[in-house]
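Missing here is one protein chain; the remaining ones are kept as they sit in the complex.
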Amino acid sequence: MKWLLLAGSMRKESVNKKLMKIVENRVGALGVQAESVAFESIEMPLYNGDLEEAKGVPEGIQTFAKKLAAADAWVISSPEYNFSVPGTLKNLIDWLSRVKPVPFKGKKILLLSASPSLVGGNRGLLALRVPLEACGGFVYPTMFSLSSAYEAFTENNSFVDPKNEKRLEAFLKEFSSC
Amino acid sequence: MKWLLLAGSMRKESVNKKLMKIVENRVGALGVQAESVAFESIEMPLYNGDLEEAKGVPEGIQTFAKKLAAADAWVISSPEYNFSVPGTLKNLIDWLSRVKPVPFKGKKILLLSASPSLVGGNRGLLALRVPLEACGGFVYPTMFSLSSAYEAFTENNSFVDPKNEKRLEAFLKEFSSC
Amino acid sequence: MKWLLLAGSMRKESVNKKLMKIVENRVGALGVQAESVAFESIEMPLYNGDLEEAKGVPEGIQTFAKKLAAADAWVISSPEYNFSVPGTLKNLIDWLSRVKPVPFKGKKILLLSASPSLVGGNRGLLALRVPLEACGGFVYPTMFSLSSAYEAFTENNSFVDPKNEKRLEAFLKEFSSC
Partner (left out) sequence: MKWLLLAGSMRKESVNKKLMKIVENRVGALGVQAESVAFESIEMPLYNGDLEEAKGVPEGIQTFAKKLAAADAWVISSPEYNFSVPGTLKNLIDWLSRVKPVPFKGKKILLLSASPSLVGGNRGLLALRVPLEACGGFVYPTMFSLSSAYEAFTENNSFVDPKNEKRLEAFLKEFSSC
């Protein structure tokens, strides 16, 4: 089983990247082969219908789309911007929706969110479900939300609080066996 | 009274631009001075927290933010992408939310949508309301939705169907007097 | 395979009931045994935490919950009220969420909507997904929307337009084999 991992933030020190690093390290034990893509490494212009008409879907998007199409599941950890999905991540989905067939149509998708706030990024994930499901993705109902994320990680890619470790492991195991 | 007009599409021939052109031509009669900004003319990178930390909010965003702050209302006509807000438009909102004070906080906002489908872009506008209201914008409850937009416009900036003309005029008048 | 069918309207002549009647008649060919429940036949009070504490989950809800738990999938055809889910249907979900385990947790759910408007009931279904998924239901990404529903049905439980017949059959087949 292959999972494609993407943190929906372009920051080097993003807490969502840190969360995904832990995911990446843990899923081997579940028989999963994980490939992680750094969001900022995808060459992605702003979506523009004229650009698409003139030059087609950009190569950077197509490369990512192929990786996604080859994976069994797409795992996204995304920040919440202004109670909603980051524009950048939605822009990626908008481009991917122009690739035919849509590379995540019929694919299992798992959502996580790390957030510095007490609230976690749950509202953002609710907004993120909509376009993913509109394109035919099977977004797993349960979502993993990590609050107070600035204080959540140790320096060597684990959680300060062992409860989060257990919670994440149970979450990943549940998804991998669904 | 000054309104800033933005169509949330970068296409030259966008139906949302055509709709906004009609808005621009009609509001003078309501005593409104309209300024229209072409979305693709705003110099806007993808939002990246590292970029913001290194160089601050980009100049193109700041210029737009100033225009917005100087206006009495913000009028947006936006397409719907995948049942939600275009990533590009959300990216603009994400950048604007980093300008302090947020230039549309406390400001009246009017939403319209033109769509080639029978359904109109209403689901997209519902998603668009969320980040605008999260930042303190007063989004007008009623929204204008134009369906079958490819067949809706004449060549000289009016509607094929006079009912749409009346509907739009009533809508703009209602908003201008609220 | 057993499906539980519920139209989210209490009207006798509800277009959602008519749509469900067609679903009921068609799924036998897919090897599915369908059971239909009339919404108004469920004895359901308004949700009230005090009532629940005093008397537990009402018997009418428990009876429905058992049927639901025994089914392989839950098929709901729901109207849209005020751009959202009918309060009555949400009230049923609120009660069901108090039964442990939640009878639709981990269960496949299919959503349809019939609406007299041109727009269909898609915004309502988007709102309906949220609590169903929050409780762990696997809501199928694709949703069936029937617009102009007052003119859509013949007197003997079929569609006026044969395209709707084909569209529904393909939709049900796709879901039954997923």
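As written, the chains take the letters A, B and C, and residue 1 is the first residue of each chain.
Everything that follows uses one rule, which is that a residue touches a chain if its C-beta (ideal position, glycine included) is under 8 Å from a C-beta of that chain, and two chains touch if they have at least 3 such contacts.
Here the structure is a predicted model, which is why all the values come from computation and not from measurement.
J.: Can you tell me which of C:Glu24, C:Glu40 or C:Glu169 touches the chain that was removed from the display?
T.: C:Glu40
J.: Please identify which residue in C:Leu6, C:Leu19, C:Val85 or C:Ala152 touches the non-displayed chain.
T.: C:Val85
J.: Using the document's definition of touch, tell me which of C:Cys135, C:Ala149 or C:Leu168 contacts the absent chain.
T.: Answer from the full complex: C:Cys135 touches the omitted chain.
J.: Which chain C residues would touch the chain omitted from the figure, given the whole complex?
T.: These residues touch the chain not displayed: 9-12, 14, 40, 44, 46-51, 81-94, 97, 127, 130-131, 134-135.
J.: For review purposes, identify every residue of chain B that touches the missing chain, sorted by number.
T.: Touch with the absent chain occurs at residues 126, 129-130, 133-139, 141-142.
J.: Considering the entire assembly, which residues of chain A contact the chain that has been omitted?
T.: 83, 118-120, 122-123, 126, 147
Just so it is clear, only the chains that are shown with their structure count from here on.
J.: Over half of the interface residue numbers used by both chain A and chain B, so same, or under half, so different?
T.: same
J.: Let me spell it out: compute each chain's centre from its C-alpha atoms, then which one is farthest from chain C's centre?
T.: B
J.: Which chain would you call central, comparing Cα centres to the global Cα centre?
T.: Going by the distance between chain centres and the overall C-alpha centre, it is A.
J.: Between chain B and chain C, what is the gap in Å from one C-alpha centre to the other?
T.: 36
J.: Would you mind pulling out the distance in Å between where the CA atoms of chain A average out and where those of chain B do?
T.: That gives a centre separation of 29 Å.
J.: Counting only residues that touch at least two other chains, what does the list for chain C look like?
T.: Answer for chain C, listing residues that touch two or more other chains: 126.
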